[in-house]
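Missing here: one protein chain of the complex. Every other protein chain is in place.
Going by the order they are written in, the chains are A and B; count residues from 1 in each one.
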Amino acid sequence: MKKRLLSIILCAAMAMPGMAVSAKDDKEELKFWVFHSDKELEFFQNCVDQYNSEQSNVEVVLEQIPWDDYNGTKMATAFASGEGPDVFLVAPGLFLKYANSDVLMPLNDYIKPEVLEDFSESSIEGVSVDDEILAIPFEMELFGLYYDKAALEEASVEVPKTWDELYEAAKALTTDSRYGFTMETVKGTHQLFEWYPFLWQTGNDIYNEDKTAAALNKEGVLNNLEIKRKMFEEGYANIKPSRGNTEIGMLCEGETAMQINGTWAISQMQNNYPEMAEQIGVAPLPVPEGGEAASVAGGWKICANANSKNAEEAAKFAVWMFGDDPARMEQWCTQTKFAFAPRQSIIDANEEVYQQGLCAEFTNNILGTEQPEKRLPAEVSTILQDMLQSAYFDTSVSLEDTVTLAEESINDFLSSYDGAL
Amino acid sequence: MTKKKVCNALLVLLALAIAVVIVFPVYLLIISSFKESQDVFNMNLFPNPSTLTLENYKTVFTEENFGGNIFNSFYVATIVTVVALLFHAMSGYALARLNFRGRKVIFTWIISTLMIPFSVIMIPLFIIIKNMGLINNLWGIIIPMIPNAYGIFLFHQFFLGIPKELEESAKIDGASYFGVFWRIVLPLSKPIAVTLAVAFFLANWNNYLWPLIVAQDRELWLVQIAIANFKSAQAVEWNLVLAASCVSALPIIILFFVFQKQITEGVKTAGIKG
Partner (left out) sequence: MKKKRMAKGKKKEALTAYLMLLPDVAGLLIFVFIPIIYAFFISLHSWNGLSEMEFIGIQNYIKMAKDSKFINSIIVTVKYALMYVPSVFVLSLLLACLLHALHGKLQSFFRTAFFLPYAISTVIAGIVWSFIYNPMNGFLNQLLALAGGEKQRFLASTTQALPSTVVVGVWLVLGYNTILFLAAIKDIPHNYYEAAEIDGAGPIQKFFKITLPLVKDTSVFVLVMCAIGSFQAFDQINVMTAGGPASATTTSVLYIYDQAFRTFEMGYSSALAFVLFIIIMVLTLIQMKLMKGKED
């Protein structure tokens, strides 16, 4: 019995090749790593198929990595051992790490000047270091304040326009089974991403103007942190969201009455909560008394690995994807999902999409107030993430001390840092 | 007699209470896996049966290659378990029973390999696997998972407790050291081997990070990677994650159920001891 089992296992072991099928012919292979699934994966697959049939130099192979580990372990381990993909996607939070390590292939020579002109200036600025364009932005995601119209009506609360109103609204909307307001509580880049607009509304920024020191310890910044700390402490803000704050489900299922969320939530609602379409509204993020409206534009960028054997082909493919014919970016931003395109021609040509339902709110009231998401060195990003955690939840330390500590740490870091900022 | 019965009934009641507490989260997992996606976070202990659905399970199994991913996990976990058990039993025996120079040092060294978090050695290990040409290959997942101080340590502790008399009589009959191990000791270690087999199978079945790093192609994914893939950047298909997790927990439960008698029947050394 035992022997038979063993022999079955051995046979299985030998029968199973365990090896992946290798390239079909002798064309050079380009590995393209994405983290998408379903419809979005399909989009990329179609593009890759099209590219493979249009040219005969290389064979692009699309590889899917689960989202949780795309940025972190998988990519880091691959690059650390020289096995990085030829073409990949990068978020603003990691852009500098790759740029400073000379991993990104400059794409200037591959992009036609007239195409470059079509891109918004700030979007190209965000991916350039010393005039070298190191990645191509292909989507812009903005933040807004989503709210449940019925809940607001029931509590006779107006859509909050200022921080104080936000606090009052959250208080009025909180019940035994629903929070008034939900924002990201988990430490990480997303929490920081959500915070930028509030920083900019106060007219401040992370560094001083010549980027030699941190400039966070300002009254406006402290006020913002104070209000949030208060909302968490008093239980008006969701202290433990049931899922990540990128999910509009929390608003649609009644866990919260207001939620900070991004443009992506619109397609999420269309797909998963079509019946809620009429009940959810979106407004610009509340500002401090007398402050200026601000939002943040995030979104992924495509780039080519400069250390790849076929770096030039990789660059050509990356540019073909999103830096040439606008059709693919247009499809991505208006059909596959909803996002603003960094190319003006696409926004102009798709008025019917951008003026529809909640999209119109973003287009008319929020678009134009955004700044590109900060590209920070990972160290600074970590310092700020820690600062937010401590500011929101660690009431044993005063806000002044928390912000001062973050400032000191950033200054300490800057004094020995000579990469791009 | 009645006193004993009352006592027994109380014990059963106690066990029942504890079991309810322990099993409750599992129940929660199972019941949630039948909920529609909007109801997953609806904290309802006894949801209306009409709101439950088999759809999640259907979707999971129609997911590209989910069956194949399960097979991969099965393949990896089985090979690691079988090979590891044999190796660890040998090591454990040598360390517990045989006299040789450096025994203590080797034992301490082996235990010490447990104390470095895997995330720290992951990159160096990946480089080694790359140099062996095993990237994107199931064997690249299997081979590094075989050596494991946990099993060696457990066997070592187990062999310490087996009475020496058993082996000595065999040795007098002229058996070699390995012969004693193979014919006398190994069969005795069935309970611990089965216990360990369950643990190894489970650890490898649930392994996520290392298989993710090694496997590139979707065909080579293990089941936990497929489950992680139900989470996308901005939205997680929680109902599918939960259903797929139930599916993936099932083999372990079956395995335990089948082998549990052997685990707990104890070694028949009772007569010899003392």
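Just so it is clear, a contact is a pair of C-beta atoms (placed from the backbone, for glycine too) under 8 Å apart; a residue touches a chain by one contact, two chains touch by 3 or more.
Every value quoted in this text rests on a predicted model; they were computed, and no experiment measured them.
Of the chains on view, those touched by the hidden chain across the whole complex are A, B.
Only one of the listed residues, B:Tyr75, B:Tyr93 or B:Trp139, touches the absent chain: B:Tyr93.
Per the touch definition above, the residue from B:Leu52, B:Ala170 or B:Ala199 contacting the chain not shown is B:Ala199.
The missing chain lies against chain A, touching residues 72-73, 76, 79-80, 97-98, 100-103, 177-179, 185-188, 238-240, 242, 255, 378-379, 381-382, 386, 389-390, 392-394, 396.
Summarising the interface, chain B meets the missing chain with residues 11-12, 14-15, 18-19, 22-26, 28-29, 32, 41, 43, 45, 87-88, 90-91, 93-95, 98-101, 103, 106, 108-117, 119-121, 123-125, 127-128, 143-144, 146-147, 149-150, 152-154, 157-158, 160-161, 176-178, 181, 191-192, 195, 198-199, 202, 206, 208, 224, 228, 238, 241-242, 245, 248-249, 252-253, 256-257, 260-261, 263-267, 269-271, 273-274.
The rule is short, and it goes like this: only the chains that are shown with their structure count from here on.
In this assembly, the C-alpha centroid of chain A lies 37 Å from the C-alpha centroid of chain B. Residues of chain A touching chain B in their complex: 6, 9, 12-13, 16, 18-21, 31, 35-38, 40, 63-69, 73-74, 76-78, 80-83, 242-244, 246-247, 249-250, 252-253, 255, 262, 264-265, 268, 272-273. Of all residues in chain B, only 37-38, 41-42, 75, 78-79, 82, 119, 122-123, 126-127, 130, 135-139, 209, 212-213, 216-220, 225, 228-236, 238 touch chain A in the complex they form.
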